[in-house]
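Complex shown without one protein chain; remaining protein chains in place.
Chain IDs A and B follow the sequence of writing; residue 1 opens each chain.
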Amino acid sequence: MKLKHLIESQQLTVDILSELFSVADDMRANPKKYSDSLKGKILAALFYEPSTRTRFSFESAILKLGGQVIGTENAKEFSSAVKGESLEDSIRIISAYADVIAMRHDEEGSAKRASEVSSVPIINAGDGKGQHPTQALLDAYTIKREFNRLNNLKIAMVGDLSSGRTVRSLCYLLAKFKEGIEIIFVSPEHLRMRGDIKEYLQKHDVPFRESSDLNSVLQQADIIYMTRIQKERMSLEDYEKAKGKFIINKENFNLIKPTARILHPLPHVEEIDLPIETEKQDKRVAYFRQAENGLYARMALLLHLLKD
Amino acid sequence: MKLKHLIESQQLTVDILSELFSVADDMRANPKKYSDSLKGKILAALFYEPSTRTRFSFESAILKLGGQVIGTENAKEFSSAVKGESLEDSIRIISAYADVIAMRHDEEGSAKRASEVSSVPIINAGDGKGQHPTQALLDAYTIKREFNRLNNLKIAMVGDLSSGRTVRSLCYLLAKFKEGIEIIFVSPEHLRMRGDIKEYLQKHDVPFRESSDLNSVLQQADIIYMTRIQKERMSLEDYEKAKGKFIINKENFNLIKPTARILHPLPHVEEIDLPIETEKQDKRVAYFRQAENGLYARMALLLHLLKD
Partner (left out) sequence: MKLKHLIESQQLTVDILSELFSVADDMRANPKKYSDSLKGKILAALFYEPSTRTRFSFESAILKLGGQVIGTENAKEFSSAVKGESLEDSIRIISAYADVIAMRHDEEGSAKRASEVSSVPIINAGDGKGQHPTQALLDAYTIKREFNRLNNLKIAMVGDLSSGRTVRSLCYLLAKFKEGIEIIFVSPEHLRMRGDIKEYLQKHDVPFRESSDLNSVLQQADIIYMTRIQKERMSLEDYEKAKGKFIINKENFNLIKPTARILHPLPHVEEIDLPIETEKQDKRVAYFRQAENGLYARMALLLHLLKD
């Protein structure tokens, strides 16, 4: 099975994930073997919303495979969008100049619309409150590398679960490995996980529950998936209510099991407040390894989409 | 004959065009043959005005020839221009870092000024109300591909003819193939083609006329060259007067001859209002092919300017 586009994490079947993980591992071990794999291929990094990290990760991925990049970090302000052009027209034209398009946009559903007119693969690099499937991919890849399994895990998701794309995408993915998966949602009252995901988990028999006692959850979870309260996606009042509510710091860090891991899609701000030395040395801090895994996961995906 | 810079479409002689068209066709048919043609060459994409599409097209062109890119999509705000540096100084320095400069600027005549101090070829990628010769080049290349000739054609130019660079540049070019060329200008009263172009056409014996009856023109023309009313280059009052006046939509589309073609430099907004299916399937809609032709036309131009 081969994907044409990657729009939502539901498309990542167990087989595809397994292929991507093993290719990603091989790329890490043997970078030279792949250094010309995508020679002559051009990635368009089309970011209507800023995200330096995600853009860098995609650009580095195609370059390490021998490909090239054209891109904009501010498509919204600079492109013909300001002249009133439809997204569809922009994509039609850019797909004549590039071999694959990684697109970040602020409207939910925009990546799907792009894929309907594009002559080249579209990778959804985040569509508003919608999905961010390559983040889910790298999250799963990180879990695989840290635990050597994707089942029999108790996963706490903490923070802004309502507008957080990453936790939504990850839920879809975890539902595929449901054996022994248990999810605990920890969020401020007004930022709870939305109903569509809960229904999805129910339908796929993935047990989940909600809690507001972070410290008790920290003692039980194998994975603590922290997220940032996204100030830019809510009212100031909602932000003030949520801010500083669920924090991992020196005080509660050692409640976490020695075998557990903290993940975070980054950037993190005050929700994780640990000394630099702890971040550097304690195995439980996995979020910088997670960011690096993003590079290899995206390399594997690009090769999957572009190989003949 | 070899060009040093490309500043205005008048420089594109019949011989040069013929060479560029045939190289462009060959590049499309045999991309691998050219994939290292400009290895080691660097294009500076120096955009003082935003134009994602044109920039992408140039960047993709040099990359597909094995070259590389340095660039800025916002030279006006970010470069040393804000510190008060003259354009001439910027060009002198950038020409030490790059092998060719594609430059978009908001001042008419700026590309010419740049060419006077640059040690490397300058390509005018649009200078305010001045010219945009690579657009004229790709327009002519599109006409050649669609009709297999550049003479004996009745060409309607529709929309903002006063500030539209593309129609101005195209007029200069068509004057070279004057046999059987006839031009019809269709524009709001206050956005009529300027006198300098009319004089040029008269001097070169190219018949032209003005009309305000779009539907009648649609029935006669071989080529309908639509343009956008450029809100950003006029007063709001002028824009309101011009907006929505000359439109191709479902109602009048079928007045167009089956052998005719609609061109548009894109982005298009309301001046073309056709269903997506029509745009995808009807041969008369040529503007997406036109955008793709821009890639090959610019590849051929870059090779022409940079080959030893």
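One rule holds in what follows: contacts are C-beta pairs under 8 Å (C-beta built on N, C-alpha and C of every residue); 3 or more make two chains touch, one makes a residue touch a chain.
None of these values were measured; they are calculated from a predicted model.
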{"item": "Which of B:L3, B:I16 or B:V117 contacts the chain that the document leaves out", "value": "B:V117"}
{"item": "Sole contact to the chain not displayed, among A:I16, A:L63 or A:L255", "value": "A:L63"}
{"item": "Of A:P50, A:G109 or A:G244, the one touching the omitted chain in the full complex", "value": "A:P50"}
{"item": "Residue in contact with the excluded chain [from A:L17, A:M234, A:I248 or A:L266]", "value": "A:L266"}
{"item": "Chain B residues that touch the omitted chain in the full complex", "value": "40, 42, 44, 68, 70, 72, 74-75, 77-80, 82-85, 88-90, 92-94, 96-98, 117"}
{"item": "Interface residues of chain A (partner: the chain not displayed)", "value": "31-32, 35, 50-53, 55-57, 59-60, 63-64, 69, 73-74, 228, 231-232, 266-270, 276, 288, 291-292, 295"}
